[in-house]
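Let's turn to chain A:
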Amino acid sequence: MLLELRKINAGYGDLQVLWDVDLTVDKGEIVSLLGSNGAGKTTTLRVVSGLLKPFSGSVMFNGKDITKLPSNKRVEMGLALVPEGRQLFPEMTVLDNLEMGAYTKRARNKFHDTLEWVFTLFPKLKERRTQLAGTMSGGEQQMLAIARGLMSRPEVLMMDEPSMGLAPKLVLEIFGTIKKLRDEGVTILLVEQNAKAALDVSDRAYILETGKIVLQGPAQELLGMDEVRKAYLGI
Partner candidate 1 sequence: MLEVRDVVKRFGGLVALNRVSLTVKQNELLGLIGPNGSGKTTLFNVITGYYRPEEGRVLYRGEDITGLRPHLIVKKGIARTFQIPKPFGRLTVLENVMSAAMYGRKAASRSEAKEIAMDWLEYVRLKDKADVEAKALNIVERKLMELARALSTGPDLLLLDELVAGLNPSEMMEVVKLVRKLVDERGLTIIMVEHVMKAVMSISDRVFVLHRGAKLAEGSPQEVSRDPKVIEAYLGEPIQV
Partner candidate 2 sequence: MELNSTWKWIVVAILFILALIFPLFADEFMVSILMQAYLWAFLAMSWDVIGGYGGQFSLGHAAFIALGAYTSTILLESYGVSPWIGMWAAGLVAGAAGALVGFASLRLRGPFFALGTIAFAELVKLLLLYFKDITGGPLGILITKSGPEYMLFESQAHYYYLMFALMVAGVLFLKWFEASRFGIGLVAIREDEEAAEGVGINVYRTKVIGAAISAFLTGIGGTIYAQWIHFIRPDIIVKLEYSTQIAAIDVVGGAGTPYGGLIGALILVPLSLYLNAIFGGMIAGLSLILYGVVLLVVVVMVPGGIYGLVRRKWLSRKRGGK
């Protein structure tokens, strides 16, 4: 198992968001984590990436317990996050953002190769490499955020709602990219609100409801289930 969450309980102050969450991601898989707003998807990714310390439970990566490691060490080990809201460096150029993506020792030496690979995935970023990140459109910023995540040469790439706030055509493009990444052998843990689109590209999926995993299984099976609908619309 490449990534494993064991009985994670987490939250903010006295507000508990996650309750005994178990989750695994195997090498080469795309796993989706679905659920309505406020179900705890982003919190889960924050725990995995080290931005939030869980109350209890452990995070295993490549067989090692990484629960207590700071986030920079996790990126060094090959665990990258494309965070909610992109979190780019707005006053830096596209190229500098990408260079920061390859900040870790793991990625530094392969910078030029990775850059070339990323530019073939996102040709538009190559055209815009001297533009300041903050001046780009929403879709371009999302591309850059994904590209920056890839620059760290991750074994697992986590993406938090890559389609959020994007026009349908761009959503299509983002999911096209995710498929492409899978074909290139990148393991992906995907958090999405757009359940259908996410399930279409995923191997397996988990459904979170108010902080608990209520359903899990192969993506195609989940697609047809009524419970999925219920988890979203609450009706």
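As a convention for this text, a residue touches a chain if its C-beta (ideal position, glycine included) is under 8 Å from a C-beta of that chain, and two chains touch if they have at least 3 such contacts; residues count from 1.
How these were chosen: all candidates are chains of the complex that A comes from, given by their letters.
These figures come from a predicted structure and were not determined experimentally.
Which member of 1 or 2 touches chain A in this complex comes down to candidate 1. Here chain A touches candidate 1 in the complex through residues 13-15, 36-38, 90, 134-138, 140-141, 161, 163-168, 171-172, 175-176, 179, 192-198, 200-201, 228-229, 232-235, going by the rule given at the top.
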